[in-house]
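Complex shown without one protein chain; remaining protein chains in place.
Chain naming follows the written order as A and B, and within any one chain the residues start at number 1.
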Amino acid sequence: MDDFFGIPAPLLFGQLLLGLINGAFYALLSLGLAVIFGMLNVINFTHGAQFMLGAFVAWLLLNFLGLGYWWALLLAPLIVGAFGVVLEKTMIARLYKLDHLYGLLLTFGVGLIIEGLVRNEFGSSGLPYRIPPELSGAWDLGFMFMPVYRGWVVLVALVACIATWLVIEKTKIGSYLRAATENPALVQAFGVNVPRMMTLTYGAGVALAAFAGVLAAPIYSVNPQMGSNLIIIVFAVVVIGGMGSILGSVITGFGLGIVEGLTKVFYPEASATVIFVVMAIVLLTRPAGLFGRA
Amino acid sequence: MAAPGGFEGTDFRQERPVFMGFTSTQLIAFGVMCAVLLIAPFFLYPVFLMKVLCFALFACAFNLLIGYVGLLSFGHAAYFGMGGYLAGHAAKVWGLTPELSILIGGAVGAVLGLVIGWIAIRRQGIYFAMITLAFAQMVYFFCVQAPFTGGEDGIQSIPRGNLFGVIPLGSDMSMYWVTAVIFLLGFLFIHRAIHSPFGMVLKSVRENEPRATSLGYRTDDYKLVAFVLSAALAGVAGGLKSIVFGIATLTDVFWTMSGEVVLMSLVGGLGTIFGPVVGAAVIITMQNYLAEFGAWVTVIQGAIFVLCVLAFRRGIVGEIGNWLRVRL
Partner (left out) sequence: MTTINRRALLGTAAAATTLPISALRAQQAQTLRLGVLTDMSGPYRDPTGPGSAICTQQAVMEFAQRLGVQAEVIQADHQNRPDVGANIARQWYDQGVDVVVDVPTSSVALAISQIAREKNKLFLNSGAASSDLTGPACSPNTVHWTYDTYMLAKGTGDALARAGGDTWFFITADYAFGHALQRDTTTFVERAGGRVLGAARYPFPATTDFSSYMVQAQASRAKVLALANAGTDTANCIKQAREFGLTRNMQIAGLLMSFMEVHSLGLETAQGLLLTESFYWDSNDRTRAFSQRVQPRMPNRAMPAQVQAGCYGATVHYLKAAAAMGAAAAKADARAVVERMKAMPTDDDAFGEGRVRPDGRKIHPTMLYRVKQPRESRGTWDYYNLVATNPAEEAFRPMAEGNCPLVRG
């Protein structure tokens, strides 16, 4: 009764829970990607670098302005989002008329530049960032230790996902957005400033990445390659969920976190590959992803 | 939407092929390239030149897909790297001659390309890029795990051996000539394929796939053949590289290698015959001479990506061709 395939039940529950936490990061990151893709039709390969920038901005705020975690949670997304706005205005906006692939290549290049610059400035072994005292400590759940901070991450990620979904599905701005995705010319004709909306959407997507970066700073090593390690997996999440589908990316993010968590129990060596296996299967059976429209 | 490699808005002079599908301008360019291949080793470091040639072949193989079928593969490192591993293994462990080892590399690329391509060509655009990336990641993890690849040490001290079992390739010069010949054969093969009726169908798929289908072509079959050819040549390039350098490692299967080959083709000019060669030469030269500056190499590579996408989408060769109003 207590065993599932030789794994004690408490350990399994623990792993499921941890999977869910990782899923929160996947969901938050893929959400930003999905928002950007849905609106701009751009695969934002800079996402990993922007996630990393979020964490570095948090560190800079702490060490140069003395602003702690809570301020960083607010300011870092704004700062990095503003950078995203500049990026969109100066570069990405020039590519809308071309094939998607150019957007991918451009953002890939920007990602390389950011990563290289940060590495030159801060080295590669990482910077320290502490868990805020309010959230340190852990709950003893009996079957495992549950750090308070991890619980916080899940909570915040869920809130952010739901809020984004509400904005897009239930507000007027969201309806413009959805309409502009379908037919930008028509929406423009109704007097909506579509280019500006696109800029702001990109900024918002980037801000979400930076937000995830700040959340990650206390638990992962803050180093230049922290984003590029994660980004490939997040791409897989977005593709599985269906490119541009908000709901799809959130559900898939959490779901894949759990799948990965289970793999770590039964066959840890494969935990990085399992997501790609799922992706191949999904693409073969449902070409547009689980929640995407073909 | 303009597919990469398309030449929208360029008003080419109508040129007839004069020899083997080359137009007269292309023939001149080809002559120049051959001349450079002949003279360069007497002035430049031959090992460096061989590296350029290996990557040039790899980029040409990649360009066959993106430039002429309009498919962006983001996982070409898989074929390049696996070709390298198997060729290295064949030469070192099985003791095969270099030309056989390189052929085995090509065969591995082809088989892998057949399996992955069969699945990937059902999707277009970004999905295609993503699925090739996903499979390349799986291949990468296989290489990390499999004992014969030697993990992060790679397969080291692969012997260059004797060509056909007779001609020793130990000296850099003799190895260079072999490399140059293999590169030229690969280059001409791709050129021939593009200018065959098969290549014409491929281009029609790039321009307008539904139309090609409605004309009665089974476009998926054409795409698959192109995919397999491209993967096989990437495998040959990988095999050649491991024979030349005596080493096959994980970097050749890692996804950044897939990014690098995109960069080379993009810099040189997608969909041009000579573009990938020029692109490979530029990028390898840069990596070689900027090695001293460490992390700046990444920054500069990124900047070149950005610059090419924003300002020189045709790439170096494409821009020259556009300026001269000829296809290169």
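The definition used in the following text is that a residue touches a chain if its C-beta (ideal position, glycine included) is under 8 Å from a C-beta of that chain, and two chains touch if they have at least 3 such contacts.
Here the structure is a predicted model, which is why all the values come from computation and not from measurement.
Chemist: Among A:T90, A:S124 or A:N183, which residue is in contact with the omitted chain in the full complex?
Modeler: For the chain that is not drawn, the touching residue is A:S124.
Chemist: Would you mind spotting which of A:G103, A:G116 or A:G292 touches the chain that isn't drawn?
Modeler: A:G116
Chemist: In the whole complex, not just what's shown, which of A:L60, A:V192 or A:I219 touches the removed chain?
Modeler: If we include the chain that is not displayed, A:I219 is the one touching it.
Chemist: Using the document's contact rule, name the residues of chain A that touch the chain not shown here.
Modeler: For chain A, the residues touching the absent chain are 8, 11, 14-15, 18-19, 21-22, 116, 119, 123-128, 130-131, 138, 144-145, 147, 149-150, 219-221, 223, 225-226, 229-230, 232-233, 261, 264-265, 268-273.
Chemist: Residue-wise, where is chain B in contact with the chain that is not depicted?
Modeler: Contact residues on chain B toward the absent chain are 45, 47-48, 51, 141, 144-145, 150-154, 156-157, 241, 245-247, 249, 251-252, 287-288, 291-295, 297-298.
We take it that only the chains that are shown with their structure count from here on.
Chemist: When the centre of a chain is set as the mean of its C-alpha atoms, what distance in Å lies between chain A and chain B?
Modeler: Computed value for the inter-centroid distance: 33 Å.
Chemist: Please name which positions on chain A make contact with chain B in the complex.
Modeler: 43, 91, 94-95, 97-102, 104-106, 108-117, 119-120, 232, 235-236, 239, 243, 269-270, 272-273, 276-277, 279-280, 283-284, 287
Chemist: Along chain B, where are the residues that touch chain A in the complex?
Modeler: Its residues touching chain A are 1-4, 72, 119, 122-123, 125-127, 129-131, 133-135, 137-138, 141, 145, 255, 259, 262, 266, 294-299, 301-306, 308-310, 313.
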